[in-house]
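Pasting in a structure now, in structure tokens, and then I'll have a few things to ask.
Every protein chain except one is present and positioned as in the full complex.
Order of writing sets the chain letters: A, B and C. Residues in each chain are counted from 1.
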Amino acid sequence: MAECYTWTVTIASLQHQLRDFAAQRDWEQFHTPKNLVMALAGEVGELTEIFQWLDPDESASVMTDPARAVQVREEVADVCAYLLRLADVLDIDLETALIEKMIKNALKYPVETARSTATKYTKLPPRGAAGG
Amino acid sequence: MAECYTWTVTIASLQHQLRDFAAQRDWEQFHTPKNLVMALAGEVGELTEIFQWLDPDESASVMTDPARAVQVREEVADVCAYLLRLADVLDIDLETALIEKMIKNALKYPVETARSTATKYTKLPPRGAAGG
Amino acid sequence: MAECYTWTVTIASLQHQLRDFAAQRDWEQFHTPKNLVMALAGEVGELTEIFQWLDPDESASVMTDPARAVQVREEVADVCAYLLRLADVLDIDLETALIEKMIKNALKYPVETARSTATKYTKLPPRGAAGG
Partner (left out) sequence: MAECYTWTVTIASLQHQLRDFAAQRDWEQFHTPKNLVMALAGEVGELTEIFQWLDPDESASVMTDPARAVQVREEVADVCAYLLRLADVLDIDLETALIEKMIKNALKYPVETARSTATKYTKLPPRGAAGG
């Protein structure tokens, strides 16, 4: 008989747990999209504060400091929690939305013109211009 | 013969695609944690602008306006992309970090005291105080 | 003999004090525009957290709670400090830049078309369309 074990933690299952967490505390009343966007912005602000005075190299090795690593990890988790919660109340399928955006970005940033530059797509040379 | 098809899109697979997208464009040089945190903050800022003048009810029905729905969906995807990319370069397992944070929050916000209030845990009555 | 007392606290004098404060602590090395923008974003994030769960009416009366009023006042001051510091290191004259932006906005948002609506100028009817 065919058996199948998948241990994958899906985004949907995490959203389900976050939804239950809020419901058990009667917090849905606070979780309007507007408020969740602010909560998301607040957590990103805390993450920003950790990195604000670090130079690029220090930021790259931030996880080597155990105390800071815990702090970064928790802020990243908070940002993730509010993003998943927001997508849930807006009924946005995160995976599909992300994949669609990546396809769109692949057209906006063709490899041959976007290579090695942080220039915004609106200022990139026309497709092919940089190619052979 | 046991066959098993799982179509789950995992966070890891999305991160893998984002990593390839950056590598193909030689963008890893720009993707320091510090820069990615700023990019994440920038996208959250764009999401905030969509909701800034909406009242709670308008924000709850924001997806009923097709044009706005596309815009919200794309900004949410951008935020998600930079969060996954940041977690990837920091080597943070998002699912585990999120689950650990939820366990921690469950202790900070016990159902009986946190019910129906947005009060920060530091100002909640001691555990049980609000219970029967 | 003509005497003249002006007690006006100018933006320039506040910037001078902030510059001295940083110099006395040898902090100019941390005050790159990039870092100051992050510090500004971090403080705005803290301000956002105070308002995230409040409905519009609660936010309008936030200063009636003495404890919260102190907190709001301090976060607003922190945002102001980093904005003045940023303008200083970028050598931007804040008053002139603000007045110029207001003139530009007056053209983008003519009274007759922008009245009572939060619609972005790019989506406003052509000038005069809403007028008599």
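Throughout what follows, a residue touches a chain if its C-beta (ideal position, glycine included) is under 8 Å from a C-beta of that chain, and two chains touch if they have at least 3 such contacts.
In this text the structure is predicted, and so the values were computed from the model without any measurement.
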Touching the missing chain, which residues of chain B? 30, 35, 38-39, 41-46, 48-49, 51-53
In the complete complex, which positions of chain A touch the hidden chain? 34, 37-38, 41, 53, 55-56, 118
Which parts of chain C are in contact with the chain that was left out? 1-6, 8-11, 14, 17-18, 21, 24-27, 29-30, 32-35, 37-38, 40-41, 44-45, 47-48, 50-51, 54-56, 59-60, 62-63, 72-74, 76-81, 83-84, 86-87, 89-92, 94-95, 97-102, 104-106, 109, 111, 114-116, 118
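Methods note: only the chains that are shown with their structure count from here on.
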Mind checking chain A against chain B and telling me if their interface is mostly the same residue numbers on each side, over half, or mostly different? same
Rounded to the nearest Å, the gap between Cα centres of chain B and chain C is 28
Distance between the CA centroids of chain A and chain B (whole Å) is 5
Chain B residues counted as touching two or more neighbouring chains: 34, 37-38, 41, 55-56, 118
